[in-house]
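The complex is shown incomplete by one protein chain, all other protein chains being positioned as in the whole.
After this line comes chain A, so read on.
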Amino acid sequence: MTQHRSVLTAAATFLVLVAASACTVKNSGDTGPAGNAPAKRGGGTAELADGSGVKIALVPGGAHPYFQPWKRAGADAKKRLGLGDVTFDETAEWDQQKQNDLLSTLAARGYNAFGIFGVSPTDINTTFADLKSQGFAVASLASCPAGGKNAADFCLSTDVELAAYKAARATIDAMGGQGRLVHLTGNNVDANTQRRIKGVKKAVQETGGKVTLLQTITDIDKDLQTAQKAVSDLIASKGPQIQGIVSTSYNPAVAAAEAVRESGSKAKVVAIDDDAKILSSVKNGSVSATVVQNPVGQADIGAWVLALLQSKQCTMKQPGVTIDSGSFVVTKKNVADYDDARKAKTAQLKKKFADEYLSCG
């Protein structure tokens, strides 16, 4: 009986496989209606005429303090530009598959323009191409795809390699141009981390051997506790040898500022971003400098350009262009007024978009 059943099951499986191989497969070479159409030259204006049909979703890779200004900037843009809607959704949980699912769900909910911080820089072009093929306007915000090619309409992001280079330069200056430097950063298997490591190495190489890179510590940006443990271990084992610490991730920066202050180490610390903790450390001198980015500008300009593109009022002259949203070194001297420089950069970027990157009319 059992043998008879086994034969039947085997035969059924065989039939399924034969049926599968007998099926014809359609050619799936079509790329959809909205490929990378050549940009038109026009004499129109970059002032948004009617954005009521545009619904923008700003989608970070997951929850992180860096993206919180997007929420406010998106709501402001909705009001100012009269957009159909702007939503901020941080439920991707740092998983590319979940982010892809979230984006398609948002599309099903009627959102038709997307400002995205891709979780995986090596995979995100596939996601962008998917969304573009369905006729949506797409911007890569705060991070560009790895490999130099960008399938979104544009990428508006901090040049992470340049920001890391600036941070390392600021540390080297604070160290007096010589000594040993330690680099603290995030997930080693992330393309952006690799870019940051390159930026720091470049700054060290430029000193011609006066500054040496003692160690690059990766994978300590998961949470503050992990970073605190790693930094206290570092200070305990190599404290006297270290003259400078540059952190290109948020949690290690906070941990390094605390550890140096508490241990009385003479090491100079340069941090990233302008979280309240870091700013107060800059003010009290335990952090020599911090390199701040421009999240408000990314969301603000991103929403405006997405509305222009999705309403078909403008096209990108060069689809996939990458634009640096700016990074600024903040020290005790300019800690009070650095935001003015950032706003000026945002205004300058808007003008550049209108004059150079967009073709309207």
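One rule holds in what follows: a contact is a pair of C-beta atoms (placed from the backbone, for glycine too) under 8 Å apart; a residue touches a chain by one contact, two chains touch by 3 or more; residues count from 1.
Throughout what follows, contacts and distances are computed from a predicted model.
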Quick one: find the hidden chain's UniProt protein name among "L-lactate dehydrogenase complex protein LldG", "Peptidase M75 family protein", "FAD-dependent oxidoreductase" or "ABC transporter permease". "ABC transporter permease"
Where the complex has a chain not shown, which of A:Ala146, A:Leu234, A:Val269 or A:Ala307 is the residue touching it? A:Ala146
Sole touch to the unshown chain from A:Ser52, A:Thr105, A:Ser237 or A:Ser280: residue A:Thr105
Can you work out which residue in A:Asp76, A:Asp123 or A:Asp339 touches the chain that's missing from view? A:Asp123
Give the residue, chosen from A:Val54, A:Ala113, A:Ala163 or A:Ala191, that touches the chain omitted from the document. A:Ala191
Hidden partner chain, residues of chain A it touches: 1-2, 5-6, 9, 13, 16, 19-20, 22-26, 28, 63, 87, 89-91, 93, 95-98, 100-102, 104-105, 107-110, 120-123, 125-127, 130, 146-147, 187-191, 193-194, 219
